[in-house]
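Every protein chain but one is kept in place in this view of the complex.
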Amino acid sequence: MIVAQEKPLEEIRRIIEPYAQVLILGCGTCMTVCGAGGEREVSYLHNALRVAEARSGNGTHAFSEYTVKRQCDTEFLDTLVDRVADVDAILSLGCGIGVQALAERFADLPVLPGVNTSFMGMAKEQGVWDERCAACGDCRLAETAGICPITRCTKGILNGPCAGTKNGKCEANKDMDCAWVLIYQRLERLGQLERMRRYYPPRNFRTIARPKRIVSKARIDAGEDNA
Amino acid sequence: MSLDMTEDRGSAWVRQARKPSPDHSLVPPCQAACPLHMDIREYVDLLAQGRTMEALHVIREGNPFPAICAYVCTHPCEDACRRGEVDKPVAIRALKRFAVDFGGDRVTRVEARTDQDDKIAVVGSGPAGLACAYYLRKLGYPVTVFEAHSQLGGMMRVGIPQYRLPRDVLDTEVHRLTQMGVEIRTSTRVVSLDLLCEMGYKAVFVTIGAHQSLRMGIEGEESPGVIDGATFLREVNLGLQPSLGESVAVVGGGNVAIDAARTAVRLAAKRVTVLYRRTRAEMPASPVEVQQAEEEGVNFEFLVAPTAVKRRNGLISVTSVRMELGEPDASGRRRPVPISGSEFQREYDALIAAIGQSPQTPEDFGLRVGKGSTIQVDPLTLTTNRAGVFAGGDAVTGPATVTEALATGRLAASRIDDYLHHRYPAVVSEGRDSPLGALLPETIEVIKKMSRSEPPTLPADARTKDFAQLELVYDWEVATNEARRCLRCGMGAEILFQDKCATCLTCVRVCPYHVPYVDASGTIQIPADQCQACGICVAECPARAIVLRKPHDRRHISEELDHVLRSAAETRSKPTIVGFCCQYGLYGTGALAGFWRGAKAGVWIVPVLCVAKVEPDHILRAFEAGAEGVFIAGCGEHCSRENTAQWVQQRVEKVRSTLEQIGLEPDRLQAFVSGDGNTDLVGELDRFSDRIGTLYLTSMILQEVGS
Partner (left out) sequence: MPDSSFEERLQSDKFLVTTEVGPPKGADVSEMVHHVDLLKDRVDAINVTDNQSSVMRYPSLGGCLYVKERGGEPIFQVTCRDRNRLALQADLLMAHSRGINNVLCLTGDCVDVGDHKEAKPVFDLDSVQLLNVLKTLESGVDMGGNELKGAPRFCAGASVHPEADIIEPQLIKFDKKVAAGAQFFQTQGIFDLASLRRFMQYASRLDVKILAGIIVMASARMARYMNANVPGIMVPQEIIDELATAEKGKGLQKGIEIAARFIQAIHEEDLCHGVHIMAVGNEGIVPEILERAGLVGVSP
């Protein structure tokens, strides 16, 4: 799941400043699950902006709110045509993909991000999310006991822990487990420590050359080009 | 709240092979158990909110004579109450008594118009007859009640002792029938149904009760000094003072036997002994009554059965045999078997035989009777073998409870209505709805235990002197605290908008009762029979896909808030402070009453059904509408749930950080908790409103300076 965090209210107020009529648009998928941009947050932000307007004494903005099933597919965005007819901008609480999908779909409308898209991860507990995947395009979890050193080690190193680990925690954050200690412990439990003794050569960063695109095998076989 | 994914617990919920009951049409067990199918959950909840008059209104909807039931109902609801699985059942009957006494029932008037032509006769004025007359009048029929005795009420008048049912209560209820325009013919014994037909009655409801005591069938039963229980109670209740002497034996183990024994105590008998052929465990009488009888000095001899009675020298000499319990009989109770050679003799001044009663239906009625002389009816339609003649109550069932009789009377009224309108009797669903299932052990474990409060009773030595009512009524705070024990079964959360649900598992993770779970298809289920309606998932669901059943849903708070904001805008007293206060704590238990009464002008209270249901949006809306300060006051240790304050605090923190970003002082929002050793709530609120006042003045001055 994609995880995001709400932007500071001041920043949101600054970026919507030029637009009189703003649609606050939530996303019913990842942003709902991570609590950053579902219907509840949309409503909360809407209310917060209204309080801010009311308190500033010179409220000039009008807001509407809606939450679409998923912002990152234009077919879902087609249903918004009527809702955006009178607005001057869309404040999207979708992830960065949603914002861009909206921008592509509504060519004449400014689309503004209301959240900071942060990472791909999972809930550790209610209200706590941890990054788990960096989409490096070269998954080596088979070698590391299912624990990703690219995302969970602050340095993303491949050949074992650095010397900064203390009490099994990372030097960058004392609350964060050292990924390599975790990998070591789990490999030992699985009887696969030899995987850690292997030398792993430097990463191939071509796998993250941007922008990435995947074309399904079926389409390639059918002669579709890659454009 | 922490949910460590590395433990197996999360997936255990998925694996759990539990049968979900998301069906919200299931009725609470109390309602399913009530013969009248009363909406108990609703009125108990209203009582918990301190809304006594509304509670009484709900009670009156479902019960023609709630005051009577408040005294004598055998409360099968309490036996079914799921609170009993946690600690002890909610004291529903005593709460009804509180509602009747404090809700102004005595001044309640019941009106009825006549808009039907067909006259109907009700023969007998026991609870079944009176209920039937009541509902027929409500349907607009002219009704005549015939009563052989001089006063209405049947067994409620001549059977139940006054200390259990004060006669002014009975009179008030009965008087309502007159108010409604029921024609009353007391001291009128109906001897022929044909005659009623000739008088123009188009339908008759025969409800003549079961007043004929069963005979013991032993030698000497006819001796002077031997009296049957029903006759004895009738005489006492009709104002006679039968002289019993000093020592009295009562034979039997039912409620009539206990009533007779306790009545004898009140008639100054020195030694009263109940003889029962089985043991205490098999006694059909209510255990509370048995216990109260013992408190009043009644002796019990178990496993004893009289075999012969002889009058000698002005005394009754009773020969008894000792019994032992053998194999279970048809009723499931173990059959008492005489122990040969165990006969013994005792002497008493009087012997009261109370081993049961049967109806005594005049042969001239021409009604088919069956086992135990009961009138045979179709149980669904209450029709007898005679067209237009319906029957119900003890005359049909044998001795039963007042509440069951009331239910029969109500049914009879609707059946008679069907009959007179040539309608096929509609199948009524009431009482047939499935009750919610039992609580799971893991749910029970996390429900806060709250001890049951019994209403006070007169001390034993004070109550044996006369027939004064012995149970007193709760005081306000005890009653509402007792009502708060209600689990509000089935009022819980449901995912109303499955299309919005993102399966984010927030509900699964935040539920203090671990109720929501993921089913095998990956769908979130919130079993209605386990949900405790705390509302935390509703307030936390990021998709706002979950709702609580009314009146606990978020609209309730929004509407109350709108109302308050409108009122505040009208009065223009500044600065406006909006407080979300627990309705239970405010008006129910009164834990917060002093808090809001001590509040200054400009403080507006939004009563909410537990502050855990207040959402950050509600708070922001108050600020948007011009509130200078907002506070939330919950009940703390009085709350029927744990950790409410923690959720409130979490939301307060969220809104505070937003306020700060808007440029408002975060301390404009404050959460208060009563109890937990906090005695100076009023002072805290004072300081809070002072602070808001200062902030308001400052902003006014700054505005002046600015302009």
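Order of writing sets the chain letters: A and B. Residues in each chain are counted from 1.
The working rule: a contact is a pair of C-beta atoms (placed from the backbone, for glycine too) under 8 Å apart; a residue touches a chain by one contact, two chains touch by 3 or more.
Quantities reported herein were computed from a predicted structural model and do not represent experimental measurements.
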Report task. Identify the visible chains that the left-out chain touches across the whole complex. Result -> A
**Report entry** Selected residue (touches chain absent from view) among A:P8, A:G59, A:G137 or A:G164
**Finding:** A:G164
Query raised in the report: List the chain A residues touching the unshown chain?
Result: 154-168, 170-173, 180-181, 183-184, 188, 193, 196-197, 199-203, 205
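Rule of thumb we're sticking to: only the chains that are shown with their structure count from here on.
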Query raised in the report: Rounded to the nearest whole Å, what is the centre-to-centre distance of chain A and chain B, using the mean of the C-alpha atoms as each centre?
Result: 54
Report summary line: Within their complex, chain B touches chain A through residues 1-5, 500, 502-506, 509-510, 541-544, 616-617, 620-621, 623-624, 626, 658-659, 661-664
Query - chain A residues touching chain B - in the complex, by the definition given at the top - result: 8-10, 28-29, 32-35, 38-41, 43-44, 47-48, 50-52, 54-55, 67, 122-126
